[in-house]
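Apart from one protein chain that is not included, each protein chain of the complex appears where it belongs.
Our next item is chain A:
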Amino acid sequence: MKIQNGWHLVKAALEGFKRNKVRSLLTSLGIMIGVLSVVLLIALGLGLKNYLRQQFESLGANLVIIFPGNISSSEEGGGIANFGPGFAGGADFDEKDYLSLTRISEADYVVPLFMKSSVIESETERKFGYFMGTNEQAFKILNLETLEGKFFTKSDLTARTKVAVLGQNLADGLYEDSKDAVGKTIRVGEQRFKVIGVAKKKGDREQDNGVITPYKTSFGTLNSGKTFFTIYLGTTDEKSIEVIKRRAEEILLKRYKKGDFTVTEQTEILSTVNQIFSIVNAILVAIGSISLLVGGIGIMNIMYATVTERTKEVGIRRAVGATQWDILKQFLTESVLLSIFGGSLGLIIASLIVLIVRRFFPVSLNLLAVFIAIAVSSGIGIFFGVFPARRAAKLPPIEAIRYE
């Protein structure tokens, strides 16, 4: 009996929509746009977050990262507010810093990194990529594997050989087959490099499009200032992380002021970045929710009109035994169906947009976003439907029956 009753409600609501197709469609349009914008904004936020996480995960674990400026200054109370300067200003690390850091015995790897975006040329193609100057340990720290050829060694570094390892994407772009790359010569700016290896694709934009070279080779040319942007210290023993951090700080403080550099762990950076993105995302979603609100008000408006139109019907239903609760359920079913319909439509369109856009931009949808979209649209249906439905339920039966 209960199920039959529920089905009766849904069927009656759907028949009502059929009679007012345009009106029902326009009403759910508001919710559709609201859900569409909220879901898209969530997808964008999630996509960026995932992108950043990938960037960090592509670095091995147990990593201490040193870079100029000041980000993780929670002990100074600055927190994420100081994130900005971390990317500009502060210390310029040079080879001397790198060599002093190699004296930390607890660090199994010490890897300096210089990076800039450049145009990379083969004989026939020109591609945009990332030029990197580093040492032979970088391959270990970045977890790179050879697809073709080999990686450069310590002797390449000291001999300043003009060799390069290409990321798989870049090799694919410059040559018909990435296998063809080994042995060829590429040009970055005015400098030529012989390709000795191709590194397997990892899903990291910079590495997959990278030209990885011994850092000394580009000193004075591509890296005219002989500086490094980042220095990584890796260890196989998680427990030494704290010691490495402390010792690195001591070493750097001999040359630089506190605040000119940051010594941090990968996980700390990740949580700081996540924090920022959560806030930005929350703000965006809040803005998107305004359209949901407007959509909800649209539903409320139409439901009030529907209640007035059906006053007589309410009277009839009450006379044959409908309780106030029955009437409330009837109108609530309609408003919830309207908003779920709009919400699903918005979700479908958002998913299509995500599918198209993800080729160019990091966006992604997850079950949570889908769940939120459906929960929010039915919530709106209930919230904005309950006032008109209450009005219908509270109509005095006699007056309702006589209503013309």
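Keep in mind that, in the parts below, a residue touches a chain if its C-beta (ideal position, glycine included) is under 8 Å from a C-beta of that chain, and two chains touch if they have at least 3 such contacts; residues count from 1.
Note that in this section contacts and distances are computed from a predicted model.
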item	value
Absent chain [UniProt protein name; select from "Transcriptional regulator", "ABC transporter ATP-binding protein", "Acyl-CoA dehydrogenase family protein" or "Nitrile hydratase subunit beta"]	"ABC transporter ATP-binding protein"
Touch with the omitted chain, as defined above, among A:Leu52, A:Ile316, A:Ile353 or A:Ile382	A:Ile316
Contact footprint on chain A, counting only the chain that is left out	1, 4-5, 8, 15-16, 19, 312-313, 315-326, 397-398, 401
